[in-house]
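On to subunit A.
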Amino acid sequence: MNQNRSQKPAARQRQCAINGLRLLTLCALFAAVLWPAWSAASVASPATANTAATAPLPSASETTLLDDRRQRLNFDAPPQRIVSLLPSLTEIVCAVGACARLVGTDRYSNQPAAVRDLPKLGGMDDAQVEGIVALKPDLVLAARSTRAVERLEALGLKVAAFDSDNHAQVRATLIRLGALFGGRIAAEGQWASIMVQIGGAAQRLPPAWLGRTVYVEVDATPFAAGASSFVGQTLSVLGLSHIVPPAMGPFPKLNPEFVVRSQPDLIIAAARNIAAMPARPGWDGLHALQQQRVCALDAEAYELVTRPGPRLGPAANVLVDCIARLTPPATPLKSLTPGGMTVKMTPRTTPATTPWTAIHAPPDRAR
Partner candidate 1 sequence: MSLWPSRSLSPAPLPAPSPSPSPSLSLSLSLSLSMPSLSPPSPSPPSPSQSAAPVLACRGLVVRLGSRTVLDGLDATLRPGWTAVVGPNGAGKSTWLRALAGLLPVAAGSVTLGGRPLADWAPRDRARQLAWLAQQDADAGGADLLARDIVRLARLPHTGLTGALSAADEAAVAAAMAETEATAYGARRLGELSGGERQRVLLARALAVQAPVLLLDEPTAHLDAPHQRALLAGLRQRAAAGATVVTVLHDLTLALAADRVLVLAGGRVGAEGPPSDPALRRALCEVFDHALQIVAVPGDDAAAPRWVALPALDAVQNPAPIRR
Partner candidate 2 sequence: MNTLAAAAAPRAMSPQRRLGIALLVGTALLWLAGLLAGSDGWTLSPWQALAALADPGHDWHLVVAQIRAPRTLGAWAVGALLGLAGALAQGLFRNPLADPYLLGSAAGASLAVVLVLALGTVLGAGAAAGTGIGLGSGNGVGPARDLLAAADQVGVVGAAFIGALVGIALTLMLARGAAQTLRLLLAGVVVGVMLTAVSDLVTTAVPQALRGRQSFMLGNTALLGWGSVGWLVAGLALALPLAWRLARVLDALALGEDSARSLGLPLAQLRLALVALLALATGLAVSQAGLIAFVGLVAPHLVRRCVAVTHGTLLVASAAAGGALLLAADVAARSLLAPQELPVGVLTAVLGGGYLLWLLQRRRAGA
């Protein structure tokens, strides 16, 4: 401090100049960082001349598409070249009859078989921007959390981003894409048939399973699929209830203790995760694990069950097939207040004798 006071005026001026220069550099850096984002945002909102979004849509093909970011894309004609960066969106595009227009997909898209030969363009975190641009698509479909969305929009491509957390969002995506490719009513009919398939699967659920609680795990952290996720909603339609209430969101990160205390009647997860569950502290006290009331899904089945696309019906069938093979729980139905139960839990004392069952989706069942 003393040094500043005793500095000569010239030195102080120099110090001021240096500080000013630093400030300018900081502002320049900020601008350099924010400018592309801002310009991308301005590019992304194209000419929104006619944005009347209130009128009900006719069955003729639409030339606008509203995505889940509330952005409206306008087309002169229905897009002919489509790139899809999410497997469920790929399936939806094919379901509405635009499969031939797909020119590229992400690496995980594998249904239907026709898309397996298309160029693969990376995943959600590492989409190949150059490859996508080189294909000159009219429309790029992506998830909201795909990282390349802003970059692609900055490069002038039309990108529509969709959420796929629950049935309502899947239905909205199906209907919007259906409307774009010439068949809104057909798309609505498809959704109805999906619901019919799920209802049919629900008919096949053994009555002993009605109202039973289920825990669906999607990650070993553990992340669960709650009652408000599409998997959860399917299971609810089938007649089961959840230990994870809708208020917790579609895919909450749970305290593992919560699962143990909730004592779900049924556990659904990938086979690998099921195999690792008994080793978790306290989890060998889960009756569902002890009595093998689990659906240990193999890779193909797991993929089917966790894809929020047009195959929700077959997914429900897979789940019911699995459940029907299990012995229903003998205990009476519990109340649905997780965490308030004080049921005595006995740790496992006898070693497992039978291997975990893996469920394989029957290949041509209700496609």
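Quick note on the criterion: a residue touches a chain if its C-beta (ideal position, glycine included) is under 8 Å from a C-beta of that chain, and two chains touch if they have at least 3 such contacts; residues count from 1.
Quick note on selection: all candidates are chains of the complex that A comes from, given by their letters.
Quick caveat: nothing in here was measured; it's all calculated off a predicted structure.
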Handout entry: Candidate from 1 or 2 that touches subunit A, complex-wide
Key = 2
Handout entry: In the complex, subunit A residues that touch candidate 2
Key = 86-88, 106-110, 123-126, 143, 145, 164, 218-223, 225, 248, 251-258, 260-261, 270-273, 275-282, 285, 297-299, 302-303, 306-308, 338-340, 342-345, 347, 351-352, 355-356
